[in-house]
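One protein chain is absent from this view; the other protein chains keep their places.
And now, subunit A:
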Amino acid sequence: MKPLHMVPDDVNIPFLKVRKLFYIFSLSMVIVSGVLFFTKGLNFGIDFRGGILLEIKTEGPADVTALRNNLGSLGLGDVAIQQFGEPDDVLIQLQRQDGDEKAQMAALETVTKALGDGVSIRRSELVGPKVGSELKEAGLFSVLISLALIMIYIWLRFEWQFAVASVVALLHDVIITVGLFVVSGIQFDLATLAAILTVGGYSINDTVVVFDRIREFMRKYRKMDLPELLDLSINTTLSRTVMTSFTTLLALIALFLFGGEAIRGFTFALIFGILIGTYSSICVASPLLIVFKLRRKIPEGEESKTEEANAL
């Protein structure tokens, strides 16, 4: 049986020709995401906002209206009630209560009491205001730190243009993924943040593979135009890019469909992020090298080494 090649062997797509289109598309996505982020804002989960979350199972199908009336009258501010999964699965979320940690505790006890014995509480989470804001800070900090570390690593391994281009592409992925969360209104919690950082790692991974090839070809084909060389690099690695993205997506789709409600938002972020990460490493990161005026400057000493590489 002949193995299936997802990408034809002699693929030659002129990505660089339409790079202006990619720029326009990416830039507008980033801008829209940015604007939405500052106007509409993220739907932060209790991890960052502080508050209370309860996952309950009612006896028989849940009567959401009755629950809403019951809990709404407790005077605890906004109560979000949402049915999910099975008809008797309900998610209850309370906003952060005014006052300190004790006030949150009291609210949790009030709600638990109001729910009565008929429902079983499958999960309860309470995040005090202090922890919430700490998590937010730590989250932002970790995104910035990992961006910086990745940039340093790429800079050490390649020329600076590669480092900047890869981080720009990475930021592009992160911003657009965050934008998706703003648009969809899906809750943004700790797990989502983890997903976004993973997307970052994945996207960089993808980009590095293409960059590696560009570096190799730059030594090999010294007379080739940069756009042509970039196209050749992208096309020769295209099969791998598609294969890896596809296998990863396969695994993630299994997780999305069968992994349960608790990690659905998380896998959703990963799936979208991997799609956008694949796009960006092909259509954003490599063309950016032209923008940053990547030039071949091979010091005299390396001349012979390159010849050797060619000879292999």
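A few points about this structure:
Please note the rule applied: a residue touches a chain if its C-beta (ideal position, glycine included) is under 8 Å from a C-beta of that chain, and two chains touch if they have at least 3 such contacts; residues count from 1.
We take it that contacts and distances are computed from a predicted model.
Per the UniProt record, the chain missing from the shown structure is "Protein translocase subunit SecD", taken from the list "Cysteine desulfuration protein SufE", "Autoinducer 2 import system permease protein LsrD", "Xanthine dehydrogenase family protein subunit M" or "Protein translocase subunit SecD".
Listed residues A:165, A:178, A:204 or A:289: the one in touch with the omitted chain is A:204.
Although one chain is not displayed, subunit A still touches it through residues 1-6, 9, 55, 57, 100-102, 105, 108-109, 112, 120-128, 130-131, 135, 138-139, 141-142, 145-146, 149-150, 153-154, 157, 190-191, 193-194, 197-198, 200-202, 204-206, 208-209, 212-213, 216, 236-237, 239-240, 243-244, 246-255, 257-260, 262-263, 266-267, 270, 312.
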